[in-house]
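One structure is given below, represented as structure tokens, and several questions about it will come after.
The complex is shown incomplete by one protein chain, all other protein chains being positioned as in the whole.
The block that comes next holds chain A.
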Amino acid sequence: MSIKMSDEQIGVNHTTVFVEGELDIFTIETLIEKIDRLSVTRCNVNLDGVTFIDSSGIGLLIRKVMDWKEEGRILTISDMQPVVYEVMEEMGAFIILEEVYSQ
């Protein structure tokens, strides 16, 4: 089980991280560490290449979105495959994210 990541600078303070592979409790830390190393104020995590995500992967990603919000930075998640979207929806992830973004 592994993930691949790459990033693309959008602007001075804006980047996108592209993730490929399976995001679970074993691999999510790699993504979190990459996000932690970023110094930009806005980042989008593109999950288009993610074929599997478990609840731990979703949960830790949501926690990171909350951490960024507390720091005054914006972390977003986009381009989920239907299989990933379904798991996130069942867990209530979009309700949580909507509330976090609107605070």
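As a working rule, a contact is a pair of C-beta atoms (placed from the backbone, for glycine too) under 8 Å apart; a residue touches a chain by one contact, two chains touch by 3 or more; residues count from 1.
Here, contacts and distances are computed from a predicted model.
Its UniProt record calls the unshown chain "Sigma regulator protein, sensor phosphatase domains", which is the correct pick from "Pyruvate dehydrogenase E1 component alpha subunit", "Sigma regulator protein, sensor phosphatase domains", "Phosphate transport system permease protein PstA" or "Sugar ABC transporter ATP-binding protein".
Listed residues A:L38, A:I74 or A:M91: the one in touch with the omitted chain is A:M91.
Interface note for the absent chain: among A:M5, A:V40 or A:L60, the touching residue is A:L60. Although one chain is not displayed, chain A still touches it through residues 22, 24-25, 51-52, 54-56, 59-60, 62-63, 66, 87, 90-93, 95-96, 99.
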